[in-house]
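A single protein chain has been omitted; all remaining protein chains appear in their positions.
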Amino acid sequence: MLLTLDLLGIFVFAISGGLVAVRNQLDIVGVVVLAMSTGLGGGVIRDVVIGAVPPAAVENWPYFVVPVAAGLLTFWLHPAVGRFERVVNVFDAFGLGLFCVAGALKAHEYGLGPIPAAALGMVTGVGGGVIRDLFVGRIPVVFRAGELYAIPALAGAAVASTGFELGAHGPGIVVPAAGVAITWRLLALSRGWTAPVPRA
Amino acid sequence: MLLTLDLLGIFVFAISGGLVAVRNQLDIVGVVVLAMSTGLGGGVIRDVVIGAVPPAAVENWPYFVVPVAAGLLTFWLHPAVGRFERVVNVFDAFGLGLFCVAGALKAHEYGLGPIPAAALGMVTGVGGGVIRDLFVGRIPVVFRAGELYAIPALAGAAVASTGFELGAHGPGIVVPAAGVAITWRLLALSRGWTAPVPRA
Partner (left out) sequence: MLLTLDLLGIFVFAISGGLVAVRNQLDIVGVVVLAMSTGLGGGVIRDVVIGAVPPAAVENWPYFVVPVAAGLLTFWLHPAVGRFERVVNVFDAFGLGLFCVAGALKAHEYGLGPIPAAALGMVTGVGGGVIRDLFVGRIPVVFRAGELYAIPALAGAAVASTGFELGAHGPGIVVPAAGVAITWRLLALSRGWTAPVPRA
């Protein structure tokens, strides 16, 4: 169940990476590598930082096959995939919610305290997109004015981290924590909420 | 004492990251993430490379709180902070001196020889700034013509590494090694020294 959700999250993240690659006129290598980096990058950074090496994404073949398939799909069918971008954005919110929670919990498992675990949960959620944007030479979307993306991820990770400290586990953590991140992100998308910017 | 100096170095590095973010019109997420990356990035790279995971910056909460505070301060007070940039540059030289020495010594502790330890000391000093610049899509300042930054850091790290090999320890290493890096960097700042460039 959790594995399926995780792979679904990787799939939609990878689609977003593949679309960015197509729009930057990369070749098939660029499309597949951006799909993989976007789908797996956040988890790999987290695993390297907490010492969980080789990373889960490297050791288990479904974690390889899913983003490669998403990349090839985007490569061949990008006009159709691009038309569903709004749907992709909704799934992406679910991916973000799952990743930030799974990231925070894995950091706890490896002995980190609640503050770094929440921060690494956020990194798990947004790290793949940061790598995707660096690879095409643009400032990562998550840092730029005009989106609200990392803060919902941090909130979800913080709820997961707090739940873990209070002794909750399983769905008792995942449902409320991912729920906070996903709801907040979807509201931000539909209402155009953005993060604060510095005064001019 | 050393912890205080270390946190002061992180603080001024984080301020420089926050200022770069503000000037690139990033939102609050971008400002805080650039502050953290600039303050902690060099040490995290070093720790991941030598196998000291989770990195010190992830496990100890003051290492989290200080750059976040520097980021938020820059976010709210950036016109004032920007006016003190010359002061920030001076403190930055002290941060560079401390980081390159602490980085070289930690690499020695983990069993590295003197040449890689000195190189990792330099990486500790300049790594955060490299990440900061990559995040806003510019060629890292430390690689560009017109500054003398990495060479003083490498010199300080080399002095620390040599001192360690000769059996010195504590202030007997830190004072001369950081002194070399800081003095050289401050002289470069005030006299406009630069590193050599290739012939045209």
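The letters A and B name the chains in turn, as written, and every chain counts its residues from 1.
What we mean here is this: a residue touches a chain if its C-beta (ideal position, glycine included) is under 8 Å from a C-beta of that chain, and two chains touch if they have at least 3 such contacts.
Model, not experiment: these values are computed from the prediction.
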item	value
Sole contact to the chain not displayed, among A:F75, A:Y149, A:F164 or A:W184	A:F75
Given A:L5, A:A69, A:V90 or A:V136, the one touching the chain that is not displayed	A:V136
Hidden partner interface residues of chain B, rising order	48-51, 110-113, 115-116, 119-120, 130, 134, 137-140, 142-147, 149-151, 194-199
Interface with the undisplayed chain - residues on chain A	21-22, 24-31, 33-34, 44, 48, 53-55, 58-59, 61, 64, 75-76, 78-79, 134-137
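As a convention for this text, only the chains that are shown with their structure count from here on.
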item	value
Mean-CA-position distance for chain B and chain A (Å)	29
